[in-house]
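Of the protein chains in this complex, all but one are displayed in their positions.
Right, chain A next:
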Amino acid sequence: MAHPAQVGFQDATSPLMEELLYFHDHALMIVFLISVMVLYIIVCMITTNLSDKLILDSQEIETIWTVLPAITLILIALPSLRILYLMDEINDPHLTIKAMGHQWYWSYEYTDYEDLGFDSYMIPTQDLTPGQFRLLEADHRMVIPVESPIRVLISAEDVLHSWAVPTLGIKMDAVPGRLNQTAFIAARPGVFYGQCSEICGANHSFMPIVIEAVPLNHFESWTALMLEEA
């Protein structure tokens, strides 16, 4: 999860997010170099003694400042498109979970093997125990097995919502009447937080997403327990 005053990305949990971080560093270095170049040009323009009022055109400089930006854009676009298409790949998921957005909670359905479904409400601030995070904790977490491809089908029952988990590199709109699909692999165990990312009413800020990635045997125990309680 994010730490206070964090500006940058969270550490990646899925391979896709690792690729996104990699691409972000690449684009940022290009942006940094362009900024340095602009700064240098400004300093040169301020400190120059030369002034020619009769310059009409210059083919050489025009060619340079057309070709170089084109090359720069290609250097940014190629890895970007690669990741874009990588994000749309769905490679034989082991588990499919349906995440439904409601006002103002999420519900999860595990219907692959048994009929398991539950709601996930935010834990109010006054009910938090020491060590829990304000506005991020939920009463029921979405538990998944670690290192397994998971497919999530996202929709909504009432208004627009958005299912987002930054550390997994996932954000998908929950649209009523539409089923959106996304997939991910949690490469490490842990608890990962996200928040609704589409304005959906008064309690839009109070419907978090909590994912708990556990080893497969723990996941099986959890599903057995949840089915017993249901």
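As a convention for this text, a contact is a pair of C-beta atoms (placed from the backbone, for glycine too) under 8 Å apart; a residue touches a chain by one contact, two chains touch by 3 or more; residues count from 1.
Here is the rule we use: contacts and distances are computed from a predicted model.
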Among "Interferon beta", "Cytochrome c oxidase protein 20-like protein", "Protein EARLY HEADING DATE 2" or "DNA replication complex GINS protein PSF2", UniProt-listed name of the chain not shown: "Cytochrome c oxidase protein 20-like protein"
Residue among A:26, A:204 or A:218 that touches the chain left out of view: A:26
Interface with the unshown chain - residue positions in chain A: 3-5, 8, 15, 22, 25-26, 28-29, 31-33, 35-37, 40, 44, 130
